[in-house]
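== subunit A ==
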Amino acid sequence: MTAEEIHAQLAAKFGERIGPLMPPNKDSWALVNKAEDLIEIGQFCKGELGFDCLINLSGVDWPKKNQIEIVYHLYSYSKRHQFVLKVQLDRTAPSLPSLESVWKSADWLEREQYDLLGVEFRGHPDLRRIMMPDDWVGHPLRKDYKEQASWHNIETTRESPLDGFVRLDDLTKRKAAATAAIVPAAEKKEVLQ
Partner candidate 1 sequence: MQAFLDSLIRGWGHDPQTWVWTQLIYVAFMGLFSFAVINFAAVTAGIFSWAERRVAGRMQSRVGPNRAGPGGFYQWIADAVKLLTKEDLVPTEADQFLFRIAPYFMMVGFACVFVALPFSHRLVIAEMNVGVFYIIAVTALIVVGIIMSGWSSNSKWSLFGAIRSAAQIISYEIPAGMALMIPVLLSGTLSTQGIIRAQGPWPWEWYIFHDPASFAAFFIYFISALAEGNRTPFDLPEAESELVSGYNTEYSGMRFSYFFLVEWGNMWVMSALATTMFLGGWQVPFLPVTDAADKIAMLSGGWTVLAELASIAIFTFKTLFFVFIVMWLRWTLPRIRVDQMMNMCWKYLVPVSFAAVLFVAGWMLVIHAVPALDWIMRIVLTAGGAITLVMFWLRTLQNIKDTGDKFDFTSNW
Partner candidate 2 sequence: MSEARRGTGPEPTMDMTNKEVMKRIEYTGDMLLNMGPQHPSTHGVINFLVQTDGEVMKRAIPEVGYLHRSLEKIAEKCTYNGYMPYTDRIDYIAAMFANQGWAMAIERLLDVKVPRRAEYCRVIACELNRISSHLVAVGTMSMDIGAVTPFPYALREREFINDLLEELCGARLTYNYLRIGGVAFDLPESYGDKVLTFVDHFEKILVEFNRLITYNEIFVQRLANLAPISPELAIEYCLVGPNLRGSGVKFDVRRDIPYSIYPELQFDIPVGRGELGVTGDCWDRFWVRVAEMRESCRILRQCIAQIPEGETMAKMPRKIKVPEGVEASVRIESARGDMQYYVIGGGENAYRCKVRTGSFTAMGIIDPLSRGLMVADLVALIASLDVVAPEIDR
């Protein structure tokens, strides 16, 4: 099925609750208007439309729109077609129902987005940090994320050796300048050369 046909079926079933098919500039997608509908729509996709696999789940932070977007890439191994669903959440307290009960692969994918973007997936059986340490502060993939300076006394930044060389050069130059100031102007030219 093409994306239009899939969207037509979705629209027929859910009507207003599913957004229009966005212009297929690269990958066409449709918006799920309310996050609460996700499980119902997911079950419909899995059951009626044959989307047996959730191949990707990504989150995108849009500070300008004050939104966090969760993108579901669906694929059907039985019918060999794909579709993209999106949900837009409030950036301050992003929360949406977990699709783990529909597709098992959502388990780890949702944990990853929870960890890196701070999105709460309600009803997820095992919502823990996955990449970052348990006591890490912040969610790294947020656009306004600031790394903490140190973690358990481990510095998160390291001085580049090149910076050391900058200092070294500066010091040598100053010393040379100091020497050059003492010597007469005629010899100054030689020093510079």
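Rule of thumb we're sticking to: a residue touches a chain if its C-beta (ideal position, glycine included) is under 8 Å from a C-beta of that chain, and two chains touch if they have at least 3 such contacts; residues count from 1.
How were these candidates chosen? In short, all candidates are chains of the complex that A comes from, given by their letters.
Source: prediction; values computed, not measured.
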{"item": "Selected partner (touches subunit A in the complex), from 1 or 2", "value": "2"}
{"item": "Contact footprint of candidate 2 on subunit A as seen in their complex", "value": "25-27, 52-56, 58, 60-61, 71, 73, 77, 80, 84, 100-101, 103-105, 107-109, 112, 116, 120, 124-135, 140-141, 145"}
